[in-house]
Each structure stands twice: as structure tokens, then as C-alpha cells.
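Missing here: one protein chain of the complex. Every other protein chain is in place.
Per-chain residue numbering starts at 1, and chain names A, B, C, D, E, F, G, H and I are given in the order in which the chains are listed.
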Amino acid sequence: MGIIGSTIKPFKATAFKAGEDFYDVTQEDIAGKWAVFFFYPADFTFVCPTELEDMGEKYEMLQSMGFEVFGVSTDTHFSHKAWHDTSDKIGKIKFPFLGDQMHTLANNFGVLREDSGLADRATFVVDPDGVIQIMEITCEGVGRNANELTRKIKAAQYVRANPGQVCPAAWEEGSDTLAPSLDLVGKI
Amino acid sequence: MGIIGSTIKPFKATAFKAGEDFYDVTQEDIAGKWAVFFFYPADFTFVCPTELEDMGEKYEMLQSMGFEVFGVSTDTHFSHKAWHDTSDKIGKIKFPFLGDQMHTLANNFGVLREDSGLADRATFVVDPDGVIQIMEITCEGVGRNANELTRKIKAAQYVRANPGQVCPAAWEEGSDTLAPSLDLVGKI
Amino acid sequence: MGIIGSTIKPFKATAFKAGEDFYDVTQEDIAGKWAVFFFYPADFTFVCPTELEDMGEKYEMLQSMGFEVFGVSTDTHFSHKAWHDTSDKIGKIKFPFLGDQMHTLANNFGVLREDSGLADRATFVVDPDGVIQIMEITCEGVGRNANELTRKIKAAQYVRANPGQVCPAAWEEGSDTLAPSLDLVGKI
Amino acid sequence: MGIIGSTIKPFKATAFKAGEDFYDVTQEDIAGKWAVFFFYPADFTFVCPTELEDMGEKYEMLQSMGFEVFGVSTDTHFSHKAWHDTSDKIGKIKFPFLGDQMHTLANNFGVLREDSGLADRATFVVDPDGVIQIMEITCEGVGRNANELTRKIKAAQYVRANPGQVCPAAWEEGSDTLAPSLDLVGKI
Amino acid sequence: MGIIGSTIKPFKATAFKAGEDFYDVTQEDIAGKWAVFFFYPADFTFVCPTELEDMGEKYEMLQSMGFEVFGVSTDTHFSHKAWHDTSDKIGKIKFPFLGDQMHTLANNFGVLREDSGLADRATFVVDPDGVIQIMEITCEGVGRNANELTRKIKAAQYVRANPGQVCPAAWEEGSDTLAPSLDLVGKI
Amino acid sequence: MGIIGSTIKPFKATAFKAGEDFYDVTQEDIAGKWAVFFFYPADFTFVCPTELEDMGEKYEMLQSMGFEVFGVSTDTHFSHKAWHDTSDKIGKIKFPFLGDQMHTLANNFGVLREDSGLADRATFVVDPDGVIQIMEITCEGVGRNANELTRKIKAAQYVRANPGQVCPAAWEEGSDTLAPSLDLVGKI
Amino acid sequence: MGIIGSTIKPFKATAFKAGEDFYDVTQEDIAGKWAVFFFYPADFTFVCPTELEDMGEKYEMLQSMGFEVFGVSTDTHFSHKAWHDTSDKIGKIKFPFLGDQMHTLANNFGVLREDSGLADRATFVVDPDGVIQIMEITCEGVGRNANELTRKIKAAQYVRANPGQVCPAAWEEGSDTLAPSLDLVGKI
Amino acid sequence: MGIIGSTIKPFKATAFKAGEDFYDVTQEDIAGKWAVFFFYPADFTFVCPTELEDMGEKYEMLQSMGFEVFGVSTDTHFSHKAWHDTSDKIGKIKFPFLGDQMHTLANNFGVLREDSGLADRATFVVDPDGVIQIMEITCEGVGRNANELTRKIKAAQYVRANPGQVCPAAWEEGSDTLAPSLDLVGKI
Amino acid sequence: MGIIGSTIKPFKATAFKAGEDFYDVTQEDIAGKWAVFFFYPADFTFVCPTELEDMGEKYEMLQSMGFEVFGVSTDTHFSHKAWHDTSDKIGKIKFPFLGDQMHTLANNFGVLREDSGLADRATFVVDPDGVIQIMEITCEGVGRNANELTRKIKAAQYVRANPGQVCPAAWEEGSDTLAPSLDLVGKI
Partner (left out) sequence: MGIIGSTIKPFKATAFKAGEDFYDVTQEDIAGKWAVFFFYPADFTFVCPTELEDMGEKYEMLQSMGFEVFGVSTDTHFSHKAWHDTSDKIGKIKFPFLGDQMHTLANNFGVLREDSGLADRATFVVDPDGVIQIMEITCEGVGRNANELTRKIKAAQYVRANPGQVCPAAWEEGSDTLAPSLDLVGKI
């Protein structure tokens, strides 16, 4: 079985969220909701804050669409808080960060770099059944794009909500979709 | 080892390319070049032609950047040719298609759907050393976006060409990059 | 245990049949009926259409004898439909084609060519108990003969219907049969 | 690997041939020649003599085409001689019979019925490289047809002698053949 | 455990007996009776008929003593019948022959010659409990002696019928036997 | 491989022979000679002395034919000597006795009764190549017959000396033998 | 666990005792009694009779103390009787001898000499619970001493009967014993 | 292999000997000499000092016969020295004590009581080839006897020095010995 | 799992305590109490008495805090008593010593030096739940410090008694402690 279509594995991690006390998160806490796991290599580094800031700007909209978003690195929740307290970019972010110093999440999603103990620059979108629907990884030094992620998230929600419809390449919210049928075989 | 940073595994497949006789392709044929493996589920189906057409429009530019692009499904090269001969959208595409009816490539890249014998809707960008730098998979029904792929490809080429520089989130060709240094730790 | 006399293994495949919507076929759908599994290497190729056309001409008669006939290759049902829509010879055929892109049937019957992912040019006749009674395989480039297959099918049905009778070499419907007995031992 | 295209396994058996002393046969004796292995269940039984007689009438022609033919059962060479000496039909046959009481050949070709220690009613055509090109098995009680076997043998020899040509369904010696090419894909 | 004193293993074989239809024999058919298994290498050979004829002459007497006698070779029951029909010596024999073409009996009693697929020239006497009491094997070319076998069979029956008595060397029916006792230790 | 035709396994045992000092015997001491291993259960018991006396009377003749004879039980050579010194029947015997208290010989020949630590009443004839040619075992209480053993020994020597000749059932020295040939198949 | 303090393993052996019929002995027959197992290499040998005679002279006394004594070698009970009937020294002995030709006892007590199949010159004293309390072995050629064995047996019985008392070195019946206590630690 | 006749295993232990500094002893230090290993449970206990004192009185004589004697317990060499310094009986002993707190020697000789970590009350006599010739173990509370040990030691030395002679039961230095021969078998 | 935080394993050892009879101690005897296991290499040696004396002076205070203290070496309880009776420093100590000659405790706590059979110079503090809270080991020749141990013991008791409080470096009884909270993250 590939990654897409598989169910997320159990985990338990301590979260830091601005303005709240530390709290634990497990797979049960996101059952019935959409979720984004947004992995990055390490607190206090370089590309990460721009990506996290970019993602942070979508958080309100994603929440309104029924999503939770988690920033994840192999740092502790103590470190996450310290970064939040000292960085302008990170200090503005409202979504929670998970401390994955046990490497559980990075291993569960297959994105632990074994030679450094850090996570890949990887994004996973999980549906309300805990099934991974969208994923993306870029190499070190290449930043992701929250706009494109949002485009795909909207398509995935549309497809789930409208059985029998599919979204063509580069589909944007409001554009036409396709309805597959026997007659269309070989006709597109 | 995760996928990003790993070297592609050996393969051999027969290619169909418009206007040429069938020919074999192996991992040796792309040594020293950049390559995109663009997987899709099946010939003669629905979302795929829109994505392939979208990708086809970038082919000339990607070639000029030193890239080869392969469409890959678990259909045969005979089927690829028949689709090309009968579909308007596919008939316009100039990049080669690989026949993966033995499932070698889909297994090598971990994107075979075992319950249907079809490949995921997955993209892999491979650098001239045969190392995977960027990947993306979307669920059935959600089309990819060739513009965003091109953006990331340019960032990956930039980073390779400019050691010591990294591209922030949503970077576009020509924008500013970052140069990591000890002094920047915790300052972004 | 050899092939002849063994029971077919479970399978599930999607069928294309002219004028009908795609539908699934399993071993349970042929329980109680005779069936012919007519494997060929690939859609859109060369010897195959002549053999399939030859077989197609017997379909009405075989149906009247209680048979179902399946064309089988490792192509998808989408490809089968596309071939039907574009080939004169295939377009005339009324029996269903099974999409075996997962290689289940080709492996079940031991006719997958592992170095190409295609099936042998093989025929299997299965009785109403799911037991294989007749089989034949020819190498690439040698076409089968639907007349001879029909002759053997009739003999197999005759033997099943008339316990105690056997059909001698090159027996044709209506010719004499033999009734084995102790007295005949060493006398023929 | 399926049966067709595989190389025969080593064997050693004692042969009876009318008018000669017993002699041993191994796979080396047929290297460089075409051969037919014509299995049948047992000496002194019922369908077998009609099939062997039918085959015997083709022996001269097959010899002229460069073939050797072997009748094979799990009886001894002593039994083969005794059958030859007492049966009119068998007494006329000029090709050799192999004693397979050790079950080596029946196991090599996968046609031993384990619950009775007898061979299937199976035919194998082997080319001068020792590779199996054509095979056929029928259930107990259904006789084979030497005319059809001869037709397929001629086709196999034709294809070997004329690379680039293939024989369509029900091809007879002298009929048209096909020359596969890219242009024919999807055109037959 | 040695052979003597061991219980015979299960078997099933088809028997030919002059004047009767073929029938199956298993170990259960001889429960409660004495039995002789008289193995020989092959039908239609040389020493065997003289031994079988020699044994055949004792059959009536052994039957009256409660014995069944089986001739056993790795030939089929068809071959046994054909031999019976064509050989003067074998044609006179009234005891049944078992077809052991599956090698079950020859393996059960440890007398299969693996390099030829034939049985040794071996005799086993089995008591009504299925326990082997007497055995003998001679090399190829040395015939057995039915008189001596009969002598030992009578001694074995005598000992079973008369607990506390033993038969000295070369004992013949009616001669003196010995009654072991503590007083005889070291006195014979 | 069965017993007949197998080569004896290595052994070392201490022998007692009337009028000589104890000495060791191994398989090398009988290389190039015929030998009889005459097993019996125990010194100082009942059937054994009659069998040993019967065998002892043939010793001179067997020696003249190139044979050595060994009495073998699981008693020690000390016990053998004590029995010889105190028993009239045993005191007359001139062939050596082997002490097999380690059970090596009884295990080598497969005749150890594991529930009592005693040997079967078993005879083995070994040819000058160390190959077992004739064997016989009788149950407890049934004495063997030295005359019959001698008959078979002569036949075995005759067959070895006259390749191409075989001895029919109950053959006695000087009687006719048979010369197998193709023409005799099925004629005896 | 060492030997001393371990429980004897199950055994079954046939005993010879002067003036009685052969009978079986098992570990259950000595439950609740003291027992001496007096192993020696072989009947009819040299040191053994002097040791057995020496031990025989203590038998009456040991019986009165609640002991049974067993002479044990790997000879049979038949051999033991024959030795008793022919040797002056052995003829006087009244305790039973066990036939250990299966090597069960010698293996149970760890005293089988594997290169000769004979037992060591070993003595074991077993208490009424089946636990070994005293043991001794000497090499070949060195005789044991029944007086010393008796001395130790008496000490063992004394200690069992008088909990809290121990017997010092070279203690003789009637001498002083010691009562261990905390105050004596380091004071003797 | 039993204990008697086996070679001692390698060991290394620190020795305390009155009037000397601590030193290490290994199996190499006793090569070519006779040795006694005199195990006892623990320093500062009860029976042990009487046995050690008893043994100590023989030390001078045993030294003159070419022996070394070792007291062995699972205490350390520090403890041995402390016992020597504080106990009258132990303070007189001149032979060395080995510290076996690693349990090597007790395990090598099979006398470790696993439930207490202490050694049995066991004696082993080792010849100049390192082979164990005599052993003895008594249960807790039963003291050994240095006189009897000395008697057996002398017999063992006599037998080694006089091949062909054996010492009968309870032999004392200067008494008659036996010379085994064939003529004596069964005569003693 | 590391050592700290793990539960002690079951053990049973015999204790010597001044003025009491020997008695057994198991893990159950310290359930509900604090305990110190104070390992040292051997009785009658050099650094050990100074450390034990140092520790002995804290015993009364530790008892008043709810502690039991055990001195542990691989010597026996007999040896512990003898040392107590002869050493001034040890003679003053009131806490019990455990005899660990079976090495159970040294192995349980991972402090057995395998090349000498002695324990490390190691201290373990166990809380009333049997969980190890503090440990320390020094190399041979470096003595521990009972004052520092007492300081840490007091801190451990304080922390257990005051959930939410922690003791900073070099904390002494009565000094300030810290109360961790989210606000303090990164502020100390």
C-alpha cells in the first residue's frame, strides 16, 4: 500500500500553542476533522520560518474549513515555546506545534532523515477518516507554497463532498469539474 | 531513509514518443540530466489527460532547462500509442510515455495501488545524480498543477547551482533567497 | 497436482463487454457454467486480433452450449473499450474482456511472462465445477485455432455427460466413442 | 516463468523402439533437433492407442522435418515392448517409447497425476535449443488430434525460420503471415 | 525401531486377480489375517516369473492357513493383467497382484531402488495385527525359495499359537520345540 | 536407498575366537572377502545356540568359499568367551564372535531392538566390495536355516562370477540358470 | 544442579537374584528405602569380583539398616546368572544384579564410558526420597573399599535422623558430632 | 564422556598460601604433577575445618609423592587469608587455597550448588596428564576421610606405574595385585 | 529503559546483622520503605572499610528518615560475620550485610565485574515503590562520600513529598527549590 490512501498510525505528542498551557495530542483528537501535518527540520533555522509564516496566514481560513494544522519538528515543546517567544515570524503563528523528539511522527510518516535526526520538509493532508489524501516533500533549501496547498485542499474537500465529480489539472475553486462515465473513456 | 534524498532504483521500460519508433529507457539514459516522472492511473481515463496536457505545455521549457519528462502508467507502450492516435489532448503531447505493465517503476517509487494495479497520481523530480529532490502525490480526483511544479523545479535548480543559498516559501524565480549563517540562528 | 484436474483460484476483475457498463467478474460468476479463458499478450497488437476474431465467431454457438468466454490480457478495461471502439476486428466481438492489470489471472493460470508483464497465448476450458479440463499454449507468433478448440470442448462435454464413454483421437461430434472395460485391456 | 519459453530439465530414460535393442535417452540426445514428447497415462489402456496410432501416422513426415517423437508413460520399457508385441495398433508404431517409472519426465513437465502415479494426456513441442514452444493437455477421455498438432508445429518452424513474421489464427502452411510494425499498432 | 516388530503403514493400491474385476486393497483389508507381500522388480522380466510361479504353487495351502498373498511391483494393474494374459507361468497364478506405480508400498517397506524406480526382490510376512514378523531380500539375479518361506511361516504361526514355546534352527512342522526357562539359561 | 545394494558402515569391535587371544575387527578386515554377519539376541539364551550350532557346521565349507562368519550380539567379548567355556553347543563353534555392547553393529545394520537393547535374529551377506547382497530377519522364537542361507550364498557367488546369468527360484548349485535378453521379455 | 542432591531418573531393568526368578526393578521399587547402586564394568572380568565380594559381605548389615544394594553392569540378566553359576566369588553374593544392556542406568548416573559401552567403577547412595547423597568413582584398576562406604552411609543416616547435627571428618559411628550455630562461625 | 577419564578444563584463580604473597594458579601450573582439588562449601563454617585439618595432616606425605593439594571454595583469597589468620585449625594448614568467587572451578568440576552459590564437599584426583582418575562427593554434614583418599591415591599411582597390574577391593599399599589375562576370564 | 526509573528485580539473600541471627531478605522486605544498596568489592580489603564506616555513621539518621541500608558484596554471610568479629571499623557498623555469593544482586543492578567475580563500588537509592531514584559508581581506588549521598537522598525525599517542586544544583536541606511552570520556560 502506498502512502496516499493509508490511515495514519497512532501517536502521542506534547503540543505548544500560543496562549495555552502545554497539552497532549493523539490521533484520536483529530478523528472526524481534517488535519494538516506540516513537518520542518528544526526550530531556530532558516527556510522554516518563512514556510511556517506562509502557512500561518492560511490558518484562520483552514480552521473555518474544518481543519487543524500542526507544525512538527523533532524539537521539544519547550524549544517550540522558546522559539515562539523570541522570533517575530514564529511569534505571530496561532496553530499548535508538536514536540516530536521521540521521532514517532517523523517515522510514522516516513520522513525522518536518519543521518541527522531531523524531519523532511513534508506536508500531509489527512481527511476526517484519518486517511492521507495529499502529500508533498521538497528537498532542503526549497520552500513550499501555502497557496498551492490550499488549492489542493479545496479540491480534496470538493471531491469528498461531491461523489462522481473529479477536479482537472490546476483546478481552482469555482471552476468546472468532470463527471467520469463510460462514454468518456478515450474521449478526453 | 526517506524518499527525498534517495537514489532511484534501476528500471527498464519501453517508451512511446510521438513520431519515433518504440525504444527502451533505463536509469542510465537519464544519468547526468534532470528528469520528471509523472505517474497517472490509466490511459483512456478522465483527470489524467488534463494533467498530461497541462504538463505537455511546459515540456519545451523544461527541455531547455535540461530536463526529460516521462508520462508513466501501468499500460503498455502499445496502449500509449493507441491513446495518442485517438485523443486530441494526448495527441499534442511531445514527451515520451513509459509502459510500466510490469509495475517496476510504480513499485520502485512506492506508488502502486495494490488493489487495482494502477499507479498513484504522483510526481517525482530527479536531479542529475539520480537523487529524488521533490515529490508530490494527490488522491484520486484531484489534479496537479504544472505551474507550481515548475516553480519548485526552478528553486531546486537554483539551490543546486548556488550552494549556500536557500529559497524561502513560495519563492518565484528572480526573488530574494537566504544565505544561512550562525548569526541567523533564531533571528528569522 | 498438475494443471488439468485442478480447481481455478479465486479472482476479481473488471469486464468490458460491448454495449454494457463495466462490471466485475469473480470465480463465483461462472460456478455452474462452462467457461473459456482466452489469454493473449496485449491490446492493439498483431496476432491477437485474428485469434480473437476467430474465437468471436464461435461465441454464439458456445453460448448455446452453456459456455461463457473471456478474453484476458494485462491491459485495463479502459484499454479494452478503447480497442473495441477503434478496431474493426475487435469491434465485432461480443464476448467480454477482463482487465488483468493486477496480473491475478495470468498468475493464477501460470501464464504470466515475467520479463514483459504480458500473458501467454493460452486457452483454458473450465467445467461447471470450476475444474480445468483442457489447456493449450502456443509460443509468440503462432495463432490458435478455434475449430480445434471447439472439437475438444465438445468431446469434454460429451465425456462429462456420458460417464463410461471416452473419445478417441481426433474424435468429431457424432463419431464413435469407446467404453473402457476389463476385457479391453491390452486389446486396443 | 511459465512453461512456454522454459528449457527442458535433464532426464535419463530407457527407450524401447521397434526392431532395436533397449537404449538410454537423455536431453543431450535431442540437442539441435526438434522433439515431441507425447505423454499418455498407461500401456494397455483405451484412448491411448488411438492417439498413439494417430501420432504414428505423422512420424515419417515429422522425421523429414527434423523431429524426433517420444511416447512417454510411467510404465517400464519392458512393458512398452510387451504392449508392442501384443497390440495391433501399437505394433505398427515406429517412434520410440520412454520408460518413465521413476516419474522423472512426468515431474519435469509438470504432468504427473499424484493420486494415481500416471501421466496426463499432454503434448510438448521442444525446439532445437531445448525450449518448449507449444503445449497441450486434455482431460481423461478426450483424445488429441495429430493434424492440429502438425499445423502448429509447422507454424512454429515457420516463425523460427522467418524472424519478423507471425502466423495468424488457424494459419495453414502456405497461407499469408503478418509482419508486425509500429504502423500496425491498433490497426488490425 | 527395526523393521521386524513394526506395524505396516497405510496404503491403497488397485489389484488385479485372475477372473475378477479390478478392485482396491488397503491395510484394512488384511486386518485380522496373515499376509505375504511378495515384491519383485518388473512385469515381463526374467527371474520374477519363476519366483512367482514357485510362490503360486503354495497359494492354496497358505490360503487354508489363513493367509492372503500379494505380488507387488511398480507396474500398473493394467500391466499385471496384460502379463497374466500373455505369459504361461503368470497365467496360472491365482493370487492378486497390486499396482504400485505410485511407489507407496515399495517406500513403505523400504525396498524402492531409487535409481531405477523398481522394487527389490523382497518378502514380508505380516501377522493378523499388521506387525511384520519375517522378512527377506535377495540381490538381483538370486531367486527366493517358497519352501523355506513356508517353513518360517509355519514356525511363526506355531509360536504365535503356543506362547512359551520357541522353534530351534531349521525347525520343520512337527519337530520338537523349546520352552525357555530360568533353569535353561546357559544350559543349551 | 534400500539395504540391499548399500555399503556397510564403519565399525570396530573386539572378537572372541576359540583358541585365540581377543582381537579387534573393523570393516577393513573383511575388504576383499565375503562375510556373513549372524546377529542373535543374547548369550546364554535359548534359540540362539541351535542357530549358532547349525551355522557352525557350515563354517568350514564357507571358509573354503572365501567367507568369514561373525556371530554378533550386544554382549561383551568376555561374555562370549564365558559362554564358549561353559556351553557344549557353543564350545564346538570355530567362527569368531563380536562384542557389540556399544550397539554399533546392531545400529549400523538397523537391527537393534530399542526397547530391550538386544539385536534381532538377522543375517546379512556382504560381498568383497562391502555391499550387502542378501538379508533375512525372523521374529523372536523362529530359528533360521543354515542350508537355505548356504543355497542363497552360492547363488550370489554364481551371479557375481557369471555376469549375464541369473538364478531362478529355489535354484540349487548345478541347476540351470537364465540369460536375460530382449527376446525373452514377456516370454517367461 | 550437581549430582549430589539430585533425584534419580526413572529406569526399568531386569534383575537376577540368586534363588529367584528374573524380575523387573524400577525407581518406584526403592521409593521409601535407602539404596546403593554399585556399578562395575563387565561380568567375567578381574577387579570386579573382588569389589562385589567385598560389598557382598556387607549386604546383611546394610539390609538391616533399611538398604537395598544393586550390582549394575551393561551385561544382560542372562549373563549375570551365568556368571553367578560359574564363579565362586560371585556365586556367594546375595544381592540382586541389574541387566543394563540398554545403558539406561549408566547414562542416568553419568557413568557410561562411551568408547567401550561399559560402566565406570562407580557407587551411588540414594536416600528414601530418591535423592543421591554420596557418590564415588575410581579409575580402571583401582578397587573400592566397602568399609569406607559403610562409614559414610552410617554418617548420612545419622545426619538425616538428627537434624542440626553434622559429622566431622573421618567420623566413625559413636564418635562426637557437631551442632552448627552462629556462635561457631569462624571458631572451628 | 563421564567425569573419570576426562581432562580438566582451563581455569585461573588467585591462591592464598601461608607465608607467601597472593599468586595466580592455572591448569598449566599442575601439568606434569599429580593434584588433589579439595572442594568445601564456605570459609568460617563447621564440617569444613575438620576435613581440611584431616587433609592438612597428609600434605607433607602427598607432596613427597609428587602431589599438589588445593583447598577450593567460592570465597575470595582475601577471605581465605582472614580465615587462616583467625582459626587455629586452618592456621596450621600449609597447602594453598584457591579463591573461586567467579565459580569457574566449581562449574568446571560440576559441583556448584546453584541455589546457594557454594561448592559441594567434593574431592578430585588429577594425574600428571590432567586426567581425573578418582572422585568423591558427600552430602552436607558428612565428612570425608583423608586415610581412604590416600589409599586410593596410592593405588592409582601404583596402577599408572605398573601397566598390566590392577588393585583389588580395599587394597592397601604392599598387598597383592592382579594381572588380567584371557585365562582369568570368568575365573575370579 | 535506563536504570533510573526502573523497578528493582526480585532477589533473595541471607543477611548478617550485628547481634542478630542470620535471616533472609527479599525485595518484599523493603516494599514501602526507602533503601540504600551499598555495594563494595570484597570483605577484608582496603577502601571498603573506610566507605562502610563513613556510611555506618549515617545509619541512625537514615533509619529515622525511613531508610534501610544494606552492605552488599559477593562474600557469604559467614564471611561478613567473621569480618565484623575481627575488624574494628566493621565491628562498629549496625546496618545489615547481604551475602551475594550467587551474584544475584550484583547482576540485577548491573555491577558485577565479570573478570573477577566482585561487585563494583556502587550505590543505589530505592524509593518505597521499589523504583531506583539515584545511583553512583566509582572506579576501583576512589572512595565515595556519605555526606553527598545524604544530600541527594534528602532532595529525593523532598521532591517525592512535594510534587511540583524541584531541587536545583547542590541544593541543601532548607534551601530554596523551584516550581516549574510554562512561564519559566527559557527564563532560567
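The rule is short, and it goes like this: contacts are C-beta pairs under 8 Å (C-beta built on N, C-alpha and C of every residue); 3 or more make two chains touch, one makes a residue touch a chain.
Here the structure is a predicted model, which is why all the values come from computation and not from measurement.
**Student:** Touching the absent chain in the whole complex: find that residue among A:K89, A:H103 or A:K187.
**Tutor:** A:H103
**Student:** Write down which of A:I8, A:V36, A:L62 or A:A82 is the residue touching the left-out chain.
**Tutor:** Considering the complete complex, A:A82 is the one touching the chain left out.
**Student:** In terms of residues, what is the contact footprint of the unshown chain on subunit B?
**Tutor:** Residues 182, 185-186 of subunit B touch the chain absent from view.
**Student:** What residues on subunit A make contact with the chain left out of this view?
**Tutor:** Where subunit A meets the chain not shown: residues 42-45, 74-76, 78-79, 81-83, 86, 101-103, 114, 116-118.
**Student:** If you put the missing chain back, which residues of subunit I would it touch?
**Tutor:** Given the touch definition above, subunit I has residues 1-5, 44-47, 49-51, 53-55, 83, 86-87, 89, 110-114, 120, 122, 133-148, 151-152, 155-156, 159, 165-171, 178, 180, 184-188 touching the missing chain.
In the analysis below, only the chains that are shown with their structure count from here on.
**Student:** Starting at subunit C, find the fewest moves between touching chains needed to arrive at subunit H.
**Tutor:** Minimum step count, subunit C to subunit H: 3.
**Student:** So which has more C-beta pairs touching, F-H or D-E?
**Tutor:** D-E is joined by more C-beta pairs in contact.
**Student:** Taking each chain's centre as the mean position of its Cα atoms, how many Å separate subunit A from subunit I?
**Tutor:** From the centre of subunit A to the centre of subunit I is 51 Å.
**Student:** Which whole number of Å gives the spacing of the CA centres of subunit B and subunit H?
**Tutor:** Computed from C-alpha means, the inter-chain centre distance equals 82 Å.
**Student:** Can you work out the whole-Å distance between the CA centroids of subunit B and subunit G?
**Tutor:** Measuring from centre to centre gives 87 Å for this pair.
**Student:** Can you list the subunit C residues in contact with two or more other chains?
**Tutor:** 44-45, 78, 81-83, 86, 114, 185-186 - these are the residues of subunit C that touch more than one other chain.
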